[in-house]
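After the structure tokens below, expect a handful of questions from me.
Missing here: one protein chain of the complex. Every other protein chain is in place.
For chain A:
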Amino acid sequence: MRGGLSRTVAVLSAAGLLAVSACGNSDDGGSGDSAASKDVTVFTWWADGGEKAGLDGLVSTFGTECKDFKFVNSAVAGGAGANAKQVLANDLSSGNPPSTFQAHAGAELGDYIKAGQVDDVSGLYKEFGLDKAFPQSLIDNLTVDGKIYSIPANVHRANVVWANPAVLKKANIDGTTAPATVDAWIADMDKLKAAGVKAPLAISKGFAQEMLVEAVLLAELGADKFTGLWKNETDWAGADVTAALDKYKKLLSYTNSDREAIDWPDALGYVNKGQAGYTLMGDWVAAQQLADKVPDSAYTYWPAPGTAGNFQYLADSFTQPTGGKNPDGAKCWLKVVGSAEGQKAFNTKKGSIPARSDAQPSDYPKYQQAAMADWAKDKIVPSCAHGAACSLGQNNDILSAISQFSGSQDVAKLQSALGAAMKTS
């Protein structure tokens, strides 16, 4: 009898342990074999939606421009590349890099540069004439110690506020023009609250809050000091940073209580449904609104208050990994990525704007035309949340500090945590 009991227990325990260990299985990276030398494996996190459509556009251009090579899709799904970056890190450290991989242009590439995993492509800039085609300020942002390690395919703008004019009308606010400063914006939100809008500013978790912090810092410090923050040339402990973070804290008090539990499309939904007046999010919102068939009249957009004249950019770019398979094929891919045709095929579908300054605005939808005009004339500043200004590690620490602040509301702690994050690599 006793034997029977302990056997049952043993079997059940074993079942439990199996169930646990099954959770630990990890992906092996899914790298294909390299038998065919024509294959160009392109690693991205563009697996569906407008991003996939954009990639398909690039692929069709690649098919006509690079007839000698065959495109092999090696995309890993997951928002902002969260899963893809882990898979890529595995592939790179096991010495099995793809022909080319997607990475945010700017500081986020620093990890790969430090690890010696990507090659300098500044030679290709000259060869393809990209040094003339891209704006000089973008090239300056991409250059690390005189070298450039990636070719941007597109440009997005981070500092954009999307508003619902019908909601703003309840408080007699004109939705077509931006408040001049963060303080004026806060005053408008007070009016909205008085008019019965409980949470005038819709916001979601993680990087959306980080983008709002950045927008407030940019507005309060100005472009040069803001850019200096990410290079540790501006003092993070300064009184102006404290004042800006105090305003961020104030802004949070106007936001929805479920901000830690929702993603940016939900926050946008609050605006579209009229529950909120504003949301701050990158201009991929424009493509989302088109896809959701929200009419043009139902929403307005302007640069985040106090940041007009600044274009806070982020860009997806492609690299040439050290020891990558089929470098000639990769070179042809990079040529297509940087070319006018390739950028048009990609960006008209993805909802971003081309990094080249010679593109035809008439090829693009309404929002992108306005963004292209700003891209050409505005001051270009980088975004930390999307890797242009911060490395993965710095971004990771900043996100953690911001999620802590969302609960604790301790400005001094947030300020010191941000400064400490930028001192790590």
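Operating definition for what follows: contacts are C-beta pairs under 8 Å (C-beta built on N, C-alpha and C of every residue); 3 or more make two chains touch, one makes a residue touch a chain; residues count from 1.
Here is the rule we go by: contacts and distances are computed from a predicted model.
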Exercise for review: Report the protein name recorded by UniProt for the chain absent from the figure; options are "Carboxymethylenebutenolidase", "Glucose/mannose transport system permease protein", "Outer membrane lipoprotein-sorting protein" or "Aldehyde dehydrogenase".
Suggested key: "Glucose/mannose transport system permease protein"
Check your understanding: Of the residues A:Gln86, A:Ser122 or A:Thr181, which one touches the chain left out of the display?
Key -> A:Gln86
Check your understanding: Considering the whole complex, which of A:Thr64, A:Ser257, A:Ser297 or A:Ser362 touches the chain not shown?
Key -> A:Ser257
Study note, to complete from the structure: Had the left-out chain been drawn, it would touch chain A at residues 1-2, 4-6, 8-9, 12-13, 16-17, 19-20, 23-24, 82, 85-86, 89, 92-93, 111, 114-117, 205-206, 256-262, 275, 391-393, 396, 399-401, 403-404, 406-407, 425
